[in-house]
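Apart from one protein chain that is not included, each protein chain of the complex appears where it belongs.
Our next item is chain A:
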Amino acid sequence: MFRLFISGRATRVLTSSSTRNRMSSKSRSKRKPDQFDFVDKGANDSDSSESEESVYSGLEEEPDTSEEDQEQSSDQSDNDSSDNDDDDDDVTLDDKSGLELSTEQRKELSTASDDELNEINDQRYTGNVKSQNRKQRKQITVKTADRPDEYDYDSSDEEDIRNTVGNIPLEWYREYPHIGYDIEGNRLLKPEKGDQLDEFLNKMDNPNYWRTVTNKMTGQNVVLSKEDLGLIQNLQSSKHPDSMAENYQPWIDFFTHEKMIHPVTNHPQHKRSFIPSKWEKLKVGQMVHALKMGWMKPTKAKTEEEEEENFYMLWKEDEESEITRRYRAHLPAPKMPLPSHAESYNPPPEYLLTKEEEEKWQNMEPEERRMNFLPQKYSSLRLVPAYKRFINERFERCLDLYLCPRKPKIRMNINPEDLIPKLPKPRDLQPFPTAQAIVYRGHSDIVRTISVDPTGQWLVSGSDDGSVRFWEVSTGRCMKSITMETGSLGNMCIRSVAWNPHPDVSLVAIAMGQTVILVNPGLGDKMVTNNTDNVLHSFSPTEEESMGKKVYADWSSIDTSDKRFENGFRLLLQHPKEVSQVTWHGRGDYFASVMPKGDSMSVLIHQLSRRRSQNPFNKSKGMVQCVLFHPVRPFLFVATQRYVRVYNLLKQELSKKLMTNCKWVSSMAVHSGGDNIIIGSYDCRLSWFDLDVSTKPYQTLRHHKRAVRAVNYHRKYPLFASASDDGTVIVCHGMVYNDLLKNPLIVPVKILKGHAISHDLGVLDCVFHPSQPWVFSCGADTTIRLFT
């Protein structure tokens, strides 16, 4: 923005010149009267429509000044044009000085102009547009319009009543009679202002009241002309302020595409535009060479035959041998299974699924289903729809073919009968017990243990009810019953009974609590029983022997006067711990007792003839389950939880240790030959050991479903039996051959059932008859049974 400072005369001149500028762009001839005829507005309407300068018609000269300020602030081009247009002498004279002055009082002027324009703000901004328009118009109209005398209207004696207070709020002058100062320093008095009533009257009477505005700088009332109003309206409706200005002037196209007379550029053509390209020449040369050499061939139009695949005889008969087979055995993918009846579109009715089956099929995972489709029945072929999963199944097959790992699998066609070992028929292995013959009833609690007398005539049984009963085998009669007195013993369970194997001695060892009682039952041959009593009676302890030796068990004989003597009690052996088992040596002089909790004293060997006890071991090797004497040789088998140790009693050493491979040994039996033993265990197994061959089981039998409680060999027949908690006694044929090269033959021959299971206990003990192929069993159902 270029501003001129105007002071005194120079200012006035400049002002007039600038106004003149604008005048020149319009009809200037009419300018003069318009400028001074402020009152008679209506008459000048037509004129004033052209003159923008007559904005403040109410003022004498002021509009000029204000207008001039607007112009000055508007555009430089305007000033330029004004400069150009100024060929006036005054102006030329004063131009420079005016310009010089301008820097001094610029501020003053600018403040004034700012305040002045408060009310007609809109108008000022249009200056830019106006000036541009004016320029254009000038060009067009310059020639046409008559040029009037430019200096007609120049009035150098115009009074400038410019207010010089500057850019200050005018309230400051509210109290004063004047409104500011003119350029000379004289006060500018406020015009007369009536009271509200005057105002009102004025409002009522004056038809121009609505278009009267107050110039705040001077306090004068200004009546806006029609043009002014039009201008304001145009601005408000965001139109071109000059209603007469033409927005869409005709476009004059100087360079048309239709008619191009002159070249756009006038360069001479380059040389390379008419000389053949060297690069192309090279390229062509290369191509020609390639064509000559046959490297490049012209593209052939594709024939249809070419597009199609050509097949030929890929496999020729005689070339078969030439082909090297693939380097490895190829695993062909298994073929898809062929459809069954169920897949038919019209299957037999039984293949259709019932509702429950269908529901079950729907609820199953797709992988689990045996058929991957639901059988359907259609009454005719025309009704069969496309199978929805056809593409899916094909796709899955494709995936299987290339993603599924393959593995050679040998499909065995095994007849299950071949898996069963060829063994002789049980029928050929008779005799063995087959049916239950006698049931011995009488006990009121679990019968834990039984034993048969060496003649096979009597049977003794011990029960948890604290009684020992003697039965006649052949009749099932209870010949004698001894009820143990509880007394100080507390526990009255009979843990073990064992009949002396010697045929000339009638003695039964009974283990109950911490005592082992030797009882003469007084059954059978009187001679034998009397003899036994006599032998026992004639015993005289030898003092020396017992002296200085540790006593492991306390022997006490029972007097004939004792009431217990009547019952057959002969000797009592008081043990330090509870006795779980007693077992006799084959000759009947020695017997062993087992105290599982006895630590180093867990096995004691007692000699009947000398009435003394010895402890063969001075160290415990684990909890002893049971012990057995070898039938012919001086060996002792000691079964701990997992191992069976075989001790040579003469040499006092361990001769063998058998690995049972089971968790917990329950029972043990020795074959009459002494080279084979069987071991029953609580984990349902029965192991057969051949001592000559190995310390590991020759065969392990898992016949029983529950713990094996007792095992037993027959003394004469090749039979052994195992009793288990599942309530069965399984009798097996176990033939041991004299030929050492021949392995024992084991054939299960009979499953004997009869015992009921109570308290999770089934059969607790089983014993063979010494001479007959009979087996006795006792169980938790308080009965003893004989199977023959």
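Here, a contact is a pair of C-beta atoms (placed from the backbone, for glycine too) under 8 Å apart; a residue touches a chain by one contact, two chains touch by 3 or more; residues count from 1.
Convention: contacts and distances are computed from a predicted model.
For the chain of the complex excluded from view, the name given in UniProt is "Pescadillo homolog" [choices: "Kynurenine--oxoglutarate transaminase 1", "NADH-ubiquinone oxidoreductase chain 2", "Pescadillo homolog" or "GATA amidotransferase"]. Across A:Phe254, A:Phe274 or A:Tyr312, the residue that sits in touch with the chain not pictured is A:Tyr312. Looking at A:Ile168, A:Leu229, A:Met364 or A:Cys404, the residue that reaches the missing chain in the full complex is A:Cys404. The chain that is not drawn here is touched, among residues A:Ser340, A:Ser444 or A:Ser758, by A:Ser340. Interface note: of A:Met296, A:Val384 or A:Leu740, the residue touching the hidden chain in the full complex is A:Val384. Only one of A:Glu258, A:Glu350, A:Glu653 or A:Asp739 touches the absent chain when the whole complex is considered: A:Glu350. Taking the whole complex into account, chain A touches the unshown chain at residues 299, 304, 309, 311-315, 320, 323-328, 331-333, 335-336, 338-341, 343-351, 354, 373, 375-376, 378-382, 384-395, 397-399, 401-407, 414, 416, 419-421, 423, 425-427, 701-703, 746-751.
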